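Left out: one protein chain. Kept in place: all the others.
The block that comes next holds chain A.
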């Protein structure tokens, strides 16, 4: 009897001791506190073009620094992770990559990010890139990585079969003008070939809405998406045109990827990073080319930033690394690795970028084309807190009509209005 009791109480005492030690330990350790070696974590998604060699170079130049790179598969995954840990107040990497799509949402919590403004990096980026990353208090909280100036990608072989010009300068001249011109040429192509002109209504809409400064929200954040006649007009215009011109493929779906290589459509709106998507997913097609033109002027689609969360342990070192990663030389090596177009003013003057060509796109001078396309960008759309969910709801409205065929233009719009009201 006695011995059993002693065992039981000993076990309880033991468990309590273990628990005490466990809690004691977690408060006692303080990583990175002892001087010298510092480990910096960098979290990105998709492909930023940050190679192991690039990080190794920084480590060699800065003794005592070790870099750990975590790469999430998609931007959505990175967003979930970012907001969860920002809310928890711990667990974020020293440097976190952020995409423009959810950048405005993040800017609401800019006080949880370190102030990165520094005379050394002033005037480094194109104006609108810096303006977007500056909060109401004038703090610069993010360093721009890439931007997405758009051109038009086209299948030269399909153009030839349909009797359209194939040379990229002639194609640029042919498509020069507004969106009506783009749809008009598209109709010619469809009449001659019987195939589709572009991939999806959603993609074209994205190109058009990015040319509107205040689409869904006014400068003070008031939601105007459902009343703004411009939005409704673009929506109706795209869906009316896509009835005969669209391949009815939802972007990023398996069908859409298949369409890239089997000639389901002849043209696509092409931000710099899209070149890598095409060449990576349709490696056997030889007809893809890129023309130095964009309907209705220039347009930007996508691009990312690097931030340094204030919860980090090594803010100063992280800031240095972020500045280095977004410096012209490193942006150029990222462009070479993944096609992410630099957001740096200085990079545009480098001969390396100006002379960059892309073999897959029949040796097109992509560097020169994208520089000119980025100079054509006139409007930086205003994206406030609700931009992402509203745009998402509108994309679904387009998909219902263009891809699924389950709704008419009007009934789908009504659902969109209901979606926005429920936000």
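Everything below uses one rule, namely that a residue touches a chain if its C-beta (ideal position, glycine included) is under 8 Å from a C-beta of that chain, and two chains touch if they have at least 3 such contacts; residues count from 1.
As a working rule, contacts and distances are computed from a predicted model.
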item	value
Undepicted complex member, UniProt protein name, chosen from "Cytochrome c", "Cellobiose transport system permease protein", "Zn-ribbon domain-containing OB-fold protein" or "Polyprenyl synthetase family protein"	"Cellobiose transport system permease protein"
Given A:52, A:254, A:359 or A:410, the one touching the chain that is not displayed	A:254
Selected residue (touches chain absent from view) among A:226, A:292 or A:399	A:399
Option touching the unshown chain, where A:76, A:286 or A:375 are the choices	A:76
Chain A residues that touch the omitted chain in the full complex	1, 4-5, 8, 12, 76, 79-80, 83-84, 86-87, 105, 108-109, 112, 248-250, 252-255, 258-259, 262, 264, 389, 392, 396-397, 399-400, 403-407, 415, 418, 422-423
